[in-house]
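Removed from the display is one protein chain of the complex; every other protein chain stays in position.
All chains are identified by letter, namely A and B, in their written order; residue positions are counted from 1 within each chain.
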Amino acid sequence: MANVSVKNIRKTYPNGTEAVMPCNFDIADGELVVLVGPSGCGKSTLLRMVAGLEDITDGELQIGDRVVNDLDPAERDIAMVFQNYALYPHMSVYKNMAYGLKNRGTSKEDIDHKVREASAMLNLDDYLDRRPSQLSGGQRQRVAMGRAIVRDPALFLFDEPLSNLDAKLRNQMRIEIRNLQRRLGVTAMYVTHDQVEAMTMADRIFVLNAGRIEQVGTPSEIYRTPASTFVASFMGAPPMNLLPATYNGNGSVHLNGETSLKVDAPKDHIGDIQLGIRPEEVKLATGKSATPFKLELIEELGASRLLHGKLAGHDFTVNAPNNDAPLADNLMLDIPSDALHMFDHETGKRL
Amino acid sequence: MTDTTSTTPRAKKRFRWSAVFDHSILILGSLFMLLPVFLALTTSSHDNVEIQREGLKFWFGSDIDENFGNAMFEKGGFTKTVTGMTMLMNSFILGIGFAIGKIILSMMAAYAIVYFRFRFATFAFWMIFTTILLPLEVRILPSYEVIQSIGLTNSYTGLIVPLLASATGTFFFRQFFLSVPEELVEAARIDGAGPVKFFIDILVPLSQTMIAAIFIIMFVYGWNQYLWPTLITTDEGLFTLVRGIRQIIQAYAEGSEIPEYGQAMALALIAMLPPVAIVIFFQSWFVKGLVESDK
């Protein structure tokens, strides 16, 4: 068990791709950090640098109290679970889990003890003699977990471990992994591009964009106060509505010059801004102070429904509770002032 | 599958005829492939004088034991020391030695090229793959001179090793290694396996089928070598069966007495039996290896 400390770490591939820009962060002992971001943003690269599978171009990586930049993966006291599990196809489940221990010179009894313990924990007892090809996707996933657990590492690394599973199994394994990690108290870095996974599992989320860490925070911080339009539109489903607007400094924003909305804390940034509104923070209303919304399409989700349409001429989505009431084409919306997020019109940064 | 055309009687009839036609072609083809060897077999069971008088025989005679016995155990050649058994053994040494040598060399080289980051990788790759350009037949004379100058003529080393100077096996294993998932070596590295351990514990077991397929192809290739053994071995004790065929032809061309047809056919059959048997018994591996290695 250990904390991880990263100082100015950077990765440039031999072909010149700048996959990870210099970044700094610390991960506390026993914490589960989720790295999330769109495809190609450098999540895997960052994780693989921590694992030792990729050279670190620059910067310093510390696991526990050791600087591990120049250590082999096997010496870093880590364990990794891969997207395609990377089980050894010619070895039984038992041998798959035992292989790492065997290479470390662990005694036969210890190996047996640890493998059985892990297999009991993961409900794999009945499959120890099978080959990976004779297992289901979920079972393979468990074996990969088992292989990580038996080594008793200081740090777990997961690279999209659930993306080869179907939706139902994914929900189930998500919870299992989270519980296991809590129970064992092992620090973990978890890569995914699935924001639901990120929100539900993380102690803290790192949102990556084009090789940069865009924001670090607890799931609710990320959701409530996204640091940029990128984070705002990436986290949350359906994504936050983003509308061009102007702010005149007197406590209200204008959409298209006509519709105006009250803002809570007046900002000193006067002029063009981007206005963000979460679809689920808007309510249907009737009052005078409400904002008109032109409904174009309804998507039924069961418990709620998504209303797509136009607000002041811009695309806008509302997530409304489903009460089966028929809706007119022209609706009124109640947009509370604390639901408004303001971003810089050029940089996209939160104001 | 629902075949709508076969429900009407007319279509059914047409379908039958085309099947008969298909089978006839296949049977003709099979006969074409089979007949020469069948004739060799039947002829090898007859007496030489009888063959000389009546030509190749289409059915079995009574001399099969004698001809095969002579082919295997009678001392032949100019020095009267070499038997079919010696040649059979030499053929096995060449076939197996070549196949094993090829597999070991090319697996090692392919492993280095695919799994290591080092400066000369590209250079080594091209060094090896240029050999595809020149078959041994093209550079036979200078090759012979090189072997001669090293003093390797009339030795198993001289017979086998120069044949190993080609890229076929390496190319095959390279393709196969490249198709092994990247994550396997990464997982192994995290599990503390170094390059040697990974090779022995994981890569070799994974390559089993491929090794078997390559073994069959290379064994057949080595066994069937003709030109190289002809040049490199003048000592009859080192003759392979296929090399022995040349002696038969030579004797046949010069011969004044009645040639030993039966025995020659018997020897030809013995020379083809082991590789043919392997190809037939391990057909699926062999086909897989052939189709995948050449692409």
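Just so it is clear, contacts are C-beta pairs under 8 Å (C-beta built on N, C-alpha and C of every residue); 3 or more make two chains touch, one makes a residue touch a chain.
The definition used in the following text is that contacts and distances are computed from a predicted model.
Student: Write down which listed name, "NADH-quinone oxidoreductase subunit E", "Acyl-CoA dehydrogenase", "Sarcosine oxidase subunit delta" or "sn-glycerol-3-phosphate transport system permease protein UgpA", is the UniProt protein name of the chain that is not shown.
Tutor: So the chain that does not appear here would be "sn-glycerol-3-phosphate transport system permease protein UgpA", according to UniProt.
Student: Which one touches the absent chain: B:51, B:99, B:159 or B:238?
Tutor: Missing-chain contact among the listed residues: B:51.
Student: Tell me, which residues in subunit B touch the chain that this view leaves out?
Tutor: Contacting residues on subunit B, toward the hidden partner: 1, 5, 18-19, 22-23, 25-26, 29-30, 32-34, 36-37, 39-40, 43, 51-52, 54-56, 104-106, 108-109, 111-118, 120-121, 124, 127-128, 131-135, 137-143, 145-147, 150, 161-162, 164-166, 170, 182, 185-186, 189, 194-196, 198, 220, 223-224, 226-227, 231, 242, 245-246, 248-250, 252-253, 261, 264-265, 268, 271-272, 275-276, 278-280, 283, 287, 290-291, 294-295.
Convention: only the chains that are shown with their structure count from here on.
Student: Using Cα averages as centroids, what's the distance between subunit A and subunit B in whole Å?
Tutor: Chain centres of subunit A and subunit B, defined by C-alpha means, are spaced 57 Å apart.
Student: What residues of subunit A sit close enough to touch subunit B in their complex?
Tutor: 48, 51-53, 72-74, 78-80, 82-90, 99-100, 103-104, 147
Student: Which part of subunit B faces subunit A closely enough to touch in the complex?
Tutor: 181, 183-184, 186-193, 197, 201-202, 205-206, 208
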